[in-house]
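Here you go, one structure.
One chain of protein is taken out of this complex; the other chains stay put.
For chain A:
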Amino acid sequence: YGIPFYLQYLVHWPEYFTVAEAPGGELMGYNAAVLMLSVFTVMGKAEGSVAREEWHGHVTALSVAPEFQRLGLAAKLVELLEEISEKKGGFFVDLFVRVSNQVAVNMYKQLGYSVYRTVLEYYSASSGEPDEDAYDMRKALSRDAEKKLIIPVPHPVRPEDIE
């Protein structure tokens, strides 16, 4: 992502920005200026209308440096994001993931997310050509006790059809 992308998120949803650091001194000392190189980050946002029961949290970017994988950090970071979204009164949390990224899909499933729908050709290559489909995965928050907002949609949708 470019700098503007990060700045935009910092302006709108600063509370959804989390960076974790390890005890080892070699990992400290990164500040906002070199955010992208820091160890693990999660970014998210809240969007959608409350009246239409669409108000929700969104996992925008989640990355964990290779040396710190397999520690349950991603789970921890997603939990934080869910906690914030709960506090904001969201109905659910959602995220997009490449259908080929089995590791991530499985991880999110373990964390209680399920595939809500498939978004066709959501990802594009740097050439601009369509590249791959995405799963739109959701997890209901306590405000949607009946979990009615995460009932899977049978047909795939196009990127332009998602709000």
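One rule holds for everything that comes next: a contact is a pair of C-beta atoms (placed from the backbone, for glycine too) under 8 Å apart; a residue touches a chain by one contact, two chains touch by 3 or more; residues count from 1.
The rule is simple: contacts and distances are computed from a predicted model.
Participant: Just go with whichever of "N-alpha-acetyltransferase 25, NatB auxiliary subunit", "Serine/threonine-protein phosphatase 2A 55 kDa regulatory subunit B", "ATP synthase F(0) complex subunit 8" or "Geranylgeranyl transferase type-2 subunit beta" UniProt uses as the name of the absent chain.
Facilitator: "N-alpha-acetyltransferase 25, NatB auxiliary subunit"
Participant: From the list A:L80, A:L120 or A:V157, pick the residue that touches the absent chain.
Facilitator: Selected residue, touching the omitted chain: A:L80.
Participant: Give me the chain A residues in contact with the hidden chain, please.
Facilitator: 1-4, 7-8, 10-12, 14-15, 21-27, 32-37, 66-72, 80, 83-84, 87-88, 100, 103
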